[in-house]
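Missing here is one protein chain; the remaining ones are kept as they sit in the complex.
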Amino acid sequence: MSEKHEKLIDKKGIRLDGRKADELRPLKLQVGVLSHADGSAYIEHGKNKILAAAFGPREMHPKHLSLPDRMVLRCRYHMAPFSVQERKSPAPSRREVELSKVIKECLEPALFLELYPRTGVDVFVEVLQADGGTRCASITAAALAIADAGVPMRDLVVACAAGKVDDTVVLDLFDAEDKLGAADLPVAYMPNLNAVTLLQMDGNLTCGEFEKALNMAMDGCKKIYEMQKEALKTKYMVVKEEAEE
Amino acid sequence: MSSLITRVRLKQIEQFIEKGKRLDERGLRDTREIKIEQGLIEKAEGSARVLLGKTEVLVGVKVETGEPFPDTPNEGVMTVNAELVPIASPNFEAGPPNEDSIELARVVDRGIRESKAIDNEKLCIEPGKKVFVVFVDVYVLNHDGNLIDASAIAALAALLNTKMPNYEIKDGELKIKQGYTPLPVKGHPITVTMGKINNSLIVDPGLEEEQVMDSRISMAINEEGHICAVQKGGSGYFTPQQILEASKIAQEKAAEIRKKLNW
Partner (left out) sequence: MDGEKILPVFFEKKQLVTPGELLAEGDYLAGENTYLEQNKIYASRIGLVDTDNKKVNVVALRAFYVPKLGDIIIGSVVEVGFNGWTVDIKSPYTALLRASDVLSRPFKPQNDELSAVLNAGDLIVAKIASYDRAHDPQLTVGEPGLGKITRGQILHVTPTKIPRIIGRKGSMISMIKQETGCQIILGLNGVILVTGKNPEDEELAITAIKKIEEESHTSGLTDRITQLLKESKGKVEENKNE
């Protein structure tokens, strides 16, 4: 690793954006933001701004993609051309294709696929602004969109990344840390079932660092999970409070 | 994916695994036999053919010159592509890369890139202007399970077999010289993929096992035993304990395989 770049974490343990090693970036979650989608959610996580929408269960188009004994989940992760510093072509990149696949595979375990054969649920994630950790924020929002659509779920899926910068294991990397750091480990988790549904890593971690980062990411997940539940309840509680006045 | 395997077979595999065995008499932690042949495609700058059991992958490496990326002016460029050609499996269709071949390529890429197996700075010809561009093309010839590990070994074997032409800058122009230099490979990452069937982890899943397993986890390990890449795939899940167990298994197996291959 070259020493050319500046320190990502200083002697006092403060990172470039002022956070401590185990601090999450500020998060904002809103459920039910799009009127035409069956379910939707919006997330702001640090500078990430992401919209997720869920449609279904509904008949699949094309029909031959449906399965006779279960529901099919389709997922599209897409970044807007203006979401990153250098304009990104609207055409799906290989990274977007891979992320669409892993996001779908991380949401599937939460669904009762056998309940609605011959139907499909389509989840769309649009990254409006990206600053590191978009796949995690996308998953958190997508799970809320699916729940908002009234699709039964085993648990909400929540995601958070941990990583390593300058030999320190840290939580929730932002873009600069992701690019210049030594490792990035996104994790998606269903807290009530203790189930990790997405796990990727690139970088260099010893077994010990890997364990530390995994635990740190899961702790981050648990914190964000509470916010997810709040956001979901808020949409339905507002009316309750108004009515009981 | 369970359309290809009968329910009876599925149950059979599950029952065997419960007892710690597999249908081909392997133990849960055993990999299939690995055979490597290098340099079989003379027109490529490097090539290797790997047999992992009956899974067969051919990797060809082409070396060209080009411009470096703006943020790494002194480093060469590597790009990995994978093709799941129809001859390899009745399930593969001709056409542009689908999500499976893209995932395969990117996972193989990560193993090599993050372990810094290639000494990128030695691929620089003229800083900021000309560097070597290494194209790694993974060609799956027969799919009998665990394309990731087979492709990763084949890719590394092909890179170890790669010779780059010699260039020099003469009078401001890029001129080709006599002779070749081996591609500077300084790391030997090994990727270990484990499948999960019920709650057992099996190393190097075969094709039928892949249809029974609910998810897989692949880990690329470098010579120091450090983890350089991880990819969970499939629609199931792992508990954190299973993930840590997988990391220990991966470390063990990677060291074992590296020794067997003499890398």
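Which chain is which? They are A and B, in the order written, and residues in each are numbered from 1.
Just so we're on the same page, contacts are C-beta pairs under 8 Å (C-beta built on N, C-alpha and C of every residue); 3 or more make two chains touch, one makes a residue touch a chain.
Just so it is clear, the structure is predicted and the values come from calculations on it, not from any experiment.
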| item | value |
| --- | --- |
| Touching partners, among the displayed chains, of the absent chain | A |
| Residue among A:V97, A:A147, A:L185 or A:M201 touching the omitted chain | A:A147 |
| Candidates A:R58, A:K179 or A:K222 - the one touching the absent chain | A:R58 |
| From A:K7, A:K28, A:K179 or A:K233, residue that would touch the chain that is not displayed | A:K233 |
| Positions on subunit A where the hidden chain makes contact | 38-39, 56-59, 68-69, 110, 112, 116-119, 147-150, 152-156, 190-193, 228-229, 232-233, 236-237, 239-240, 243-244 |
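Here, only the chains that are shown with their structure count from here on.
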| item | value |
| --- | --- |
| Interchain centroid distance [CA atoms averaged], subunit A/subunit B, Å | 27 |
| Touch list for subunit B against partner subunit A, complex | 97, 99-100, 102-103, 105-106, 110, 113-115, 215, 217, 222, 224-240, 243-244, 247-248, 251 |
| For the subunit A and subunit B complex, residues of the former touching the latter | 94-95, 97-98, 100-102, 105, 108-109, 185, 190, 193-207, 210-211, 214-215, 218 |
